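With one protein chain held back, the other chains of the complex are shown just where they sit.
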Amino acid sequence: MIGSGREHEARAEEVGRLLAERGCTVVTGGMGEVMAAASRGAKQAGGTTIGILPGERREDANEWVDHVVVTGIGHARNLAVVASGDAVIAVGGSWGTLAEIGLASRLGRTVVILEPGLSVEGVARASSPEEAVELALGKLR
Amino acid sequence: MIGSGREHEARAEEVGRLLAERGCTVVTGGMGEVMAAASRGAKQAGGTTIGILPGERREDANEWVDHVVVTGIGHARNLAVVASGDAVIAVGGSWGTLAEIGLASRLGRTVVILEPGLSVEGVARASSPEEAVELALGKLR
Amino acid sequence: MIGSGREHEARAEEVGRLLAERGCTVVTGGMGEVMAAASRGAKQAGGTTIGILPGERREDANEWVDHVVVTGIGHARNLAVVASGDAVIAVGGSWGTLAEIGLASRLGRTVVILEPGLSVEGVARASSPEEAVELALGKLR
Partner (left out) sequence: MIGSGREHEARAEEVGRLLAERGCTVVTGGMGEVMAAASRGAKQAGGTTIGILPGERREDANEWVDHVVVTGIGHARNLAVVASGDAVIAVGGSWGTLAEIGLASRLGRTVVILEPGLSVEGVARASSPEEAVELALGKLR
């Protein structure tokens, strides 16, 4: 789960919850906003969460991250976030999210953009958290 | 200079030439296609070129790279390519280029997309190599 | 847990087992030899394991890794391995392990070398897996 923007937190939390209910481990960048929201949603549904941080300090992870990965490589950790997922769901987001969509697609990972979201040609879009999770999982099968 | 696609090489070479004529050092990812073309154009105009490689071998650089930087970090080297430039001109390109545009914008670097090119909201576009270089340099002043 | 060398696998497995018994999550580079052995030991004791891979493919992780992190950054993933641990225990090892000991120490992580092991001035040494785990955990308190 990638993205940013406080106004997208409710949907991110729902995505996290739905993924956990399906038995998926939720991987995020481990920081705030939609990353925290998706992790919170996953934990509320009894799921497992991984947070892959850009900095060098474990303490930077949000409280809903079970397993903290500290990369120390700044924005290059975006590559690790998307590479570690079987599929990537983008919620909101700005330039960093655009970079992650590019890297994920480059590596052949399934990418789904949840509406409203970034405009990127050639990437699947979903109108609801349910549809986003369906698309992400469906494409994996 | 970032991008990919054999059909964009002529324009990339022109961009490299124009940048060198303006006294700019041309930084690319050091590999083939438009990266090689831009470096070749810069060298033909007496310029200096840097190639920032994803792998671990100096020999992977194209022959028009003066200074080879070997990063060993795969696609994460895209961050180093755009971070090392004052401005970034995208010629053609696919997912890797999209990621670079995202990373460059995230870092506050000036980004210009040369037509025809990727469709990214909020990024300046130029209809010719001359205009791309003007926009890139003009924004720096 | 860092290191390499087939002849050190028994001790690495023991370190993994002891760490899991203490409730620690075992983080390794996710590949073979001592990384696999430490993960196996941790799983046999009911623990949790994380593997932080250098490449771009989840399939490269050994079978005892619960949570696979795919970094795509080659040897630079060594930084993420040691940064993600509260303490680092080195078992056997060669140049990559030496680099990890340097990076871990640079970041202020506790480092313990299990005998026989690399010779590095200023790093604590332990003569048995038990002592290594004690030193690693003791220093954390």
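A few remarks follow.
By written order: A, B and C. Residues from 1 in each chain.
Note that in this section a residue touches a chain if its C-beta (ideal position, glycine included) is under 8 Å from a C-beta of that chain, and two chains touch if they have at least 3 such contacts.
It should be emphasised that the depicted structure is a prediction, and the values quoted were computed from it without experimental measurement.
Checked against the full complex, the candidates B:E7, B:E56 or B:E115 give a single residue touching the omitted chain, namely B:E56. For the options C:A61, C:A76, C:V112 or C:A126, the residue in contact with the chain missing from this view is C:A76.
Interface note for the absent chain: among B:A36, B:V70 or B:I89, the touching residue is B:V70.
Listed by residue number, the positions of chain B touching the unshown chain are 25, 48, 50, 52, 56, 58, 67-73, 76, 79-80, 83-84, 86, 107.
Listed here are the chain A residues that touch the chain not shown: 56, 72-76.
Residues of chain C in touch with the missing chain: 73-76, 78-79, 94-103, 105-107, 119-121.
Rule of thumb we're sticking to: only the chains that are shown with their structure count from here on.
Rotation angle for the C-alpha superposition of chain A on chain B: 180 degrees, rounded in steps of 5. Interface residue usage between chain A and chain C, two copies of one sequence, is largely shared: over half of the residue numbers at the contact are used by both copies.
Separating the centre of chain B from that of chain C, both taken as means of CA atoms, is a distance of 39 Å.
One finds 27 Å separating the Cα centroids of chain A and chain C.
Residue positions of chain C touching 2 or more other chains, listed in rising order: 56, 72-73, 76.
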